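Left out: one protein chain. Kept in place: all the others.
Take a look at chain A:
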Amino acid sequence: MDDSLIARARRRQAYWLVLPVIIVLAAIAGWPLLRTIWFSLTNAQLSDMGNSQFIGLANYIGEAGVLRDGEWWNSVRNTLFFAVISVILETLLGLGVALLLNTPSRIQALLRAAVLVPWAIPTVVSAKMWSWMLNDQFGVVNAMLQNLHIISSPLAFTADPHLSFPTIIMVDVWKTTPFMALLILAALQLVPEDCYEAAHMDGVPRWRIFRYITLPLIMPGILVAMIFRTLDALRVFDLIYVMTSNSHVTKSMSVYVREQLIDFQQVGYGSASATLLFLIIAISTLIYMAGTRSRMEAN
């Protein structure tokens, strides 16, 4: 039997086997992305997308271009703040929860199951649930805070411009901390036991073991989880759209883009902002990939 002949046939087959996935992804992701970029150079309207004129970079840098729109920069700022603050909070809380989940105890299984619940709840549902709990008239959170005499009159968590942004972050942290905790837990479980045993023998205090042994070992895992969450947070849409709709204070880039595209029917202008959003995320991804590569080479 000729081994290389089989191997060659396999390779030929391999191309055919990958082809369906490539064709599907090119048709539903690659092509639409190119069309979006093309639309961003035209004055297309949603009602009549086929009939549009090429207008160059006017949607970006023109008189009424995206880059000169204060509302766009507002949404960029909101999204960046949202991403940075919520990912930091989720990482810290997720680390705490992961340490709890990693401690052998009688309630370990119960804890792990409970932590999975917020993760399994659809974002739209969690947004509605929290809107109800935080309702300014009938919300249980306001009732509790008033009973404890922490506040004297009910707070309008989602309507008050000072409160809506922290509220959005709080709900996002609730929903996504479990994801962080599970990924960090996976990293914790890969730390070899004997690393701890030696330290225990020498009577090293707990927090020092954590600081100098555990943390450096799980750091790569934490970083990967943070990157995933950051890329996700930069795209945030559902939560903000459902909880505060098109409010100026909480509007994210994705909410801005959809408002332009669908509500205002400005396909050209909306596509320009969508392309900018794509670029921001692509650049963040490239920086991250360059960062991990240099880290790997340093090790």
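The definition used in the following text is that a residue touches a chain if its C-beta (ideal position, glycine included) is under 8 Å from a C-beta of that chain, and two chains touch if they have at least 3 such contacts; residues count from 1.
Here is the rule we use: contacts and distances are computed from a predicted model.
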item: Chain excluded from display, named as in UniProt, from "Dihydroorotate dehydrogenase B (NAD(+)), electron transfer subunit", "Cell shape-determining protein MreC", "Sugar ABC transporter permease" or "Heme exporter protein C"; value: "Sugar ABC transporter permease"
item: Residue in contact with the excluded chain [from A:K128, A:H248 or A:R295]; value: A:K128
item: Residues belonging to chain A that touch the chain removed from view; value: 6, 10-11, 13-15, 17-18, 20-22, 24-25, 27-36, 39, 44, 46, 49, 96-97, 100, 103, 105, 107, 110-130, 132-133, 135, 137-140, 143-144, 174, 178-179, 182-183, 185-187, 221, 224-225, 228, 231, 234-235, 237-238, 241-242, 253-254, 257-258, 261-262, 267, 270-271, 274-275, 277-278, 281-282, 285
